[in-house]
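This is the structure I want to talk about, given as structure tokens.
Only a single protein chain was left out; the remaining protein chains are all shown in position.
Moving on, here comes chain A:
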Amino acid sequence: MQRGGEGEEEEEDGEDDGGPESALQKSPFQLTAEDVYDISSVVGRDLLQLSAGPEVPAAAARLQFSMVRVLEMLEALVSEGSLTEEQLRMERDSLRAELEALRGRAAAGSAQQPNLGPDKMVIDLTDPNRPRFTLQELRDVLQERNQLKAQLLVVQEELQCYKSGIISQRKDQAKELEKEPCDSNPSTSKDSHEKTIIKRLFSFKHGK
């Protein structure tokens, strides 16, 4: 397929310049595989004519020209090739240097982290889930939650008592119980009439 494409191009060139000999006139940097086949056919035809007949001197002259031209092309291609190689090598070296520099900077960057100490951590301030509340704040929220939950239980119980119509009876019982000294806070036992049975229930014993 590749060859076909090049062939078409070559055919156009051939029509313009007339015949396979035109391949030898082309710049070596524009040579295609088709051109190389054209050159080889030109050389082959002249070689055949070398063996016999009156055409020998002319064929030998043409061959000499062809050889010189082919060698010129080869020279041009080889020097061009080594030039490209040299450019590529330079480019590779500069990329390598750049890579080394980047690596060095990365190593220096990560070398900074241990300076934070083993118990430290880096917080991404753009992370919405980053830690940001203190232990004391959590403690306070928990304590408040527990108190609210206790109050909810109280209300639920009172509601239940109203529903079952035993609230007045319960109140009496609660007052009766309130008269009893409470060992967890004995100093308040005398004026504990105001406290409900439930409030005593929820005088939690826990640390600050």
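The rule we apply is simple: a residue touches a chain if its C-beta (ideal position, glycine included) is under 8 Å from a C-beta of that chain, and two chains touch if they have at least 3 such contacts; residues count from 1.
One rule holds in what follows: contacts and distances are computed from a predicted model.
*Asks:* For the complex's missing chain, which UniProt name, "Ras-related protein Rab-36", "Iron-sulfur cluster co-chaperone protein HscB, mitochondrial", "Replication factor C subunit 3" or "C2H2-type domain-containing protein"?
*Replies:* The UniProt record for the chain left out of view names it "Ras-related protein Rab-36".
*Asks:* Among A:Val36, A:Val68, A:Ile123 or A:Leu138, which one is in touch with the chain left out?
*Replies:* For the chain that is not drawn, the touching residue is A:Leu138.
*Asks:* Go through chain A and note every residue touching the omitted chain.
*Replies:* 135, 138-139, 142, 146, 149-150, 153, 156-157, 160, 176-177, 180, 182, 197, 200-201, 204-208
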